[in-house]
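Here the complex is missing a single protein chain, while all its other protein chains stay put.
Order of writing sets the chain letters: A and B. Residues in each chain are counted from 1.
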Amino acid sequence: MSESLIAYLLLSGTLAAIGVYGFLERRNLIGILISIELILNAASINFLAFNKFVSPDKGLGQAIVLLIIGLAAAEATLALSIILVLYRGMTSINIEEANHLKG
Amino acid sequence: MTLQNLIFIILSVTTLAAAVMAVSFKKVIYNAFSLMLCLGGIAGIFFLLSSEFLAVMEIIVYVGAIAIAIIFAIMFSPPHFMHQPERNWPKTVRSIAISAFFFATLYKVLTTTPWGMSTTQEADFSIQHLGKILLGIYTLPFEVISIILFIAILGALLMARKREAHE
Partner (left out) sequence: MELFLIFTIVGSPLIAFLMIALLPHRLKRIAPLLSISFIFLSFLSSLLFFLKHPQIQETPFEVQWTWLQANRNLSFNVGFLMDRLNLLMLFVVSLVSFFVQVFSVAYMADEGRGQSRYFAFLSLFSFAMINLVASNNLLQTFIFWELVGLASYLLIGFWYQKPSATEASRKAFVVTRLGDLGFYLAVALLTLHLGNLNFSALNSPEAIQSLSGGMITLVTLLIFTGVMGKSAQFPLHIWLPDAMEGPTPVSALIHSATMVAAGVFLTARNYALFSASSISMETILIFGTLTAFVGATLATIQNDIKKILAYSTISQLGMMMMALGAGSFEAGMFHLTTHAFFKSLLFLASGALIHHFHTNDIWEMAQKGSRSQVLTLLVIAVGGLSLAGIFPFAGFWSKDLILEALEHKPVFHAAALLVSFFTSYYVFRLLFILYFRSETPHAHEEHHESSLLTFCMNFPLISLAVGSLIVGFMGTDLMHHKLLKFISPEAEGKLSIELMMTGTGIAVLGLAVAYWNYLKRKIQPPITATGFRRVLEKKYFMDDLFEKVFGRMVLAFSAFLNWFDKQMVNGKMVNGTAWSTLRLGALLTKVQSGELQDYLMIVFVIASAVIYFLVK
């Protein structure tokens, strides 16, 4: 099982689906940020799985995952500061209240 | 059942359970701690995928930096900041349905695509090789990521800064 690509892919798929659920359901912005981290990690698992079983160059997938981790760090910083600014403006981080673009 | 398989199952169950907790608890602080657990499980998975270096990086950056930053953000905030309203059941059901559909799509793609397995045996997972290609042919993405990080930090600082003079 640990030597089959599909197992890893299913794991990452499930993780991504859970992330999507949280992304769509959570109203707390930090909860949403956490969901995004889950989805990114699912992608990382995917890359490493393909790296191990498919790619001929075993360094490539690792390099990409390193980049993803770097991006995630940047994204988390920015997201947190955006949440902070949003809170200052609305005194709430409930995403359902950030609906000023309502039609 | 080999030891490796056992470890894989344990890690998978832990990771998924932690992920579910990370998105389902109402209190954000629990979510954050569950996320840390989940990330630990993912690091183990990386280990199983023979990427020891990345497992370590996952722990250091994700658990050590990102999750901690989130927890700090939660803990430094006033209490009502984290006020969590009652669960909106229709929305929950809808979200579950959509994510299930999303998973079904992924499942269909995963199972129907013929993955061409690599046949190379002399796999080089070493950190030396990673370092070489990262500073060799993939220098440009590497540098771009560093610039993105730099700009993100600057932007975060700029946005989070309290504005004084103008108000």
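Points worth noting:
Simple rule for what comes next: a contact is a pair of C-beta atoms (placed from the backbone, for glycine too) under 8 Å apart; a residue touches a chain by one contact, two chains touch by 3 or more.
Because the structure is predicted, anything quoted here is derived from the model rather than measured.
The hidden chain, counted over the whole complex, makes contact with A, B. Shown as candidates are A:L24, A:L66, A:L80 or A:I93; the residue that touches the absent chain is A:L24.
The missing chain, though absent from the display, is touched by one residue of B:Y30, B:F72 or B:F101; that residue is B:F101. For chain A, the residues touching the absent chain in the complete assembly are 20, 23-25, 95-96, 98-103. For chain B, the residues touching the chain absent from view are 91, 94-95, 98-99, 101-102, 104-105, 108-109, 112-113.
The rule is short, and it goes like this: only the chains that are shown with their structure count from here on.
Mean C-alpha positions place chain A and chain B at a centre distance of 5 Å. Within the complex formed with chain B, the residues of chain A that make contact are 1-3, 5-11, 13-22, 24-28, 30-31, 33-35, 37-38, 41, 44-45, 48-49, 51-63, 65-67, 69-78, 80-85, 87, 92-94. Taken together, the chain B residues at the contact with chain A in this complex read 2, 4-5, 7-9, 12, 15-16, 19-20, 22-24, 28, 31-32, 35, 38-39, 42, 45-46, 48-51, 53-54, 57-58, 61-62, 65-66, 69-70, 73-74, 77, 81-85, 88, 91-92, 94-96, 98-100, 102-103, 106-107, 110-111, 115-118, 120, 123-125, 129-130, 132-134, 138, 141-142, 145-146, 148-149, 152-153, 155-157, 159-160.
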